[in-house]
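What you see is the complex with one protein chain gone and the rest in place.
Chain nomenclature is as follows: A, B and C, assigned in order of appearance, with residue numbering initiated at 1 for each chain independently.
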């Protein structure tokens, strides 16, 4: 693991997720650019001191020098956004698989460079848009793919939070500090959570954006970065929609939600109540799907560890994503075809689409006009 | 009553609402421009044949000729949209109060003419944006007015229906027929339900629009009118928001919903579950307000007829609106000051704002650009 | 109307319900045993003074003396419980149909006498267990009748309120006063709301009780009547269940709710959210039925006045019950067969079953043992 030092919460989430199903064990890390802090964090994980590094480059070099049996099989990158690129690059170039937090990078150039590197070095690269690994999101996608909704006409997706509704970055919060710093975060709400919304919509519907119009704001006085954005979207093929994200929506904790309206039926899902998927028909009772049941699509049946009615949450969704990536790594190592159900993890090219989306949204916001949102990431 | 002939549902709703609390009795009507149909409808209401008219003008003239004791005290206009103007004009000019369905008119000129006529003839004119007369919407407004939300920053309001997701107008549906005919409806989803959303947001927050950007579509092949619109809105004073309306959102019945985010707290209300108002705070449990309770604001305590927990619905909201308008009529007749709590009914100037909104949205949709949405109705 | 004087809320509910659909008009009443109060109430209803009576007997006698054209077609009895019997008797014996609030009477002897009188005088007698006239309760019943649940195995029904969790009867509340007075109410929570639960379960499932075991309490210090009761029930045919009612469940407003578990599926309905009926299957998504939709059973399609998604509530349920009773009265008057869908209103024999249930529950509570609950009302 790179990143995840004291004060970060997402590092521990990655660790729990990666190890939940016994598919991985944390054996090495560069948890902070401060060697002492990195060491201290390594101790809390019970790591051997010689596998705890003072910098990601040291880690990449020394791990790569180990034998295949000894060295890490993949690295989890959980640093602030601006470090994703150099860290990922260092490991990819050494042939080490990567699981990286989102957004992929802070510039499109970096994102595309990673796409090319991943292709060149033929590594697995998973991006932790973990929300799509909830069983009910997989079910949503399956319903669209099976045609149960007919042709998709409208998508309403949002990610609303309230934790930055006050100028928290002026109070010493580490999380707020880097996430509102343009240099380290690249973008604000759009980058931090808007990309989750963008990815969720794309994952569920399979639709690519054609153009978008964004109304981008820094609502909190003194904030240096976007904290609220409302967008109109046209998708390729004719569907339209709304995408909005906000970190000033006071009272909202983590309201990621999506609705998809087709010609035949529609669906709705809320991340804060992730084990309920609502499907509405033109003429029939509303249906609510729940995990762990035999009536679900195969992709949705996987990724539930307990019988129906025993709630699983975001750790498990994260673990599902890790599980898919790790199983694909193993399949490659074993020279076998991976299970097709494992190939739906968000990858480096999804990351580039996300970075392109961020930049497109920011540009539309600056220009006050529709902006072409079509994009194809390299490395395909 | 004018309109509300066979096949219309809203006429009966108006009648039930107007009479629910015993404040009014239906005594006369011109239910259809077809005299026989009008007569037939009059009979189902048990009206005296001589008070059932073959045209609105006949009704206006003959009622006005009756003595004050005999003649109607007000007229309810429940015709298709394009008839609102001539009917309203006929009665206003004869000094008869009006309760009119929304949207006010199909042109802004007509709307403004009505504003001027209402002022000139000093009649009460209530527009049945009945959704704002639910007790929990009144509570929402009171919370904003009391400052419980702080300064409003963001408004998300929607009105989603699915009943026109197929080309119903090609199947002989009377409702679908006139509501998708540009000549009779003036506008489609924006006029039919978008105005409800616009009014709801304005009623709850007290904010006036500054400008808007609308993405307007006729999604169903062959449809001659807008059936889906997604809008970005800037309100005067700096708040921003989203307003969307749709009649092609399959599976949705009548999803009018609003969220208002302030600096201190936010609120959320759903019309299909009207007796629950959710308030979220920066740091405290989520609160759910319910009607009929002593902790509500005075405006919200009124308008509930049964003890808490005995659900009331849209008929009662309609009746609340009628009740306010009728009490104001009586107060005028009695030469006394009306109860301030009765003065919140949507009036003719709200109607003009609504028509201006419709036209602004359609224009923005045509032009693909932000359009100035500021407006002050005449007759103030 | 008999009863419904100042301070009573249920009288106004009956009046609104009876007149909502234009099937009835209030023309006469004995609103209070205090003639002045009766007169005052009559004026608020705009009644002719000569049709406002100082006692129910005066009303019964004088109305009966009018011609068939002039006299009331039926009487609504909305007095405290102990007056139901003499009032109903007076009108039945004069051949006047009755709509009576529940519970039917305070003694089983009286209830049975009414059953016999109703049969003898061949009048329509409807008891306002209005909750079963919600469209979604009718749908629930239809689902059971159609066999969608399979054989019913378990029923959980409750009616929880909190309004008597403090000794309100010691503070001058008129409602609390008579409802906690054994002489006027007959029974407390069991009579006031437990009978609703009993009737709801019977209406939905069609099951008759075989025996019950009741734990009956007067929880609030100083209370002279039961305010909380928890019961175990065996139904004829083998189903079992729980029935509980409470007026000391603080925070509950009017939580009447039922669950029915069959061999194939189960259903759940909550009165405070009456437009949602939940059906769960052994293997399939949860279904939520809503009113106003074409997929509903005929009995559930009736009784909705507005398109789907326009909430109706308890007034409309009451009006549905009144509508059925009135249509049956008219059919009898016209000498035609009533619509079978109208014959599901709760009648005098349901009332006797309810009174028998109350007495059985109280007896079980006193004896601390199972009590035979089988019963067949006379007059069948």
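The rule is short, and it goes like this: a contact is a pair of C-beta atoms (placed from the backbone, for glycine too) under 8 Å apart; a residue touches a chain by one contact, two chains touch by 3 or more.
The structure presented is a predicted model; accordingly, all values stated were derived computationally and were not measured.
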item: Option touching the unshown chain, where B:288, B:333 or B:374 are the choices; value: B:288
item: Residue of C:185, C:265 or C:371 in touch with the missing chain, whole complex considered; value: C:265
item: Sole residue of C:71, C:280 or C:330 that reaches the chain not shown, by the stated touch rule; value: C:280
item: Touch with the omitted chain, as defined above, among A:95, A:309 or A:368; value: A:309
item: Absent-chain interface as seen on chain A, which is shown; value: 9, 12-13, 15-16, 19-22, 44-46, 161, 163, 252-255, 271-275, 290, 292, 305-316
item: Contact footprint on chain B, counting only the chain that is left out; value: 279, 283-290, 293-295
item: Residue ranges of chain C at the interface with the undisplayed chain; value: 153-154, 156, 162, 165-166, 213, 215, 217, 219, 228, 230, 232, 234, 240-242, 244, 246, 248-252, 261-266, 279-282, 286, 368-370
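The working rule: only the chains that are shown with their structure count from here on.
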item: Between chain B and chain C, centroid-to-centroid distance (C-alpha), Å; value: 35
item: Between chain A and chain C, centroid-to-centroid distance (C-alpha), Å; value: 55
item: Shared-contact residues (touching 2 or more other chains) in chain A; value: 279, 286
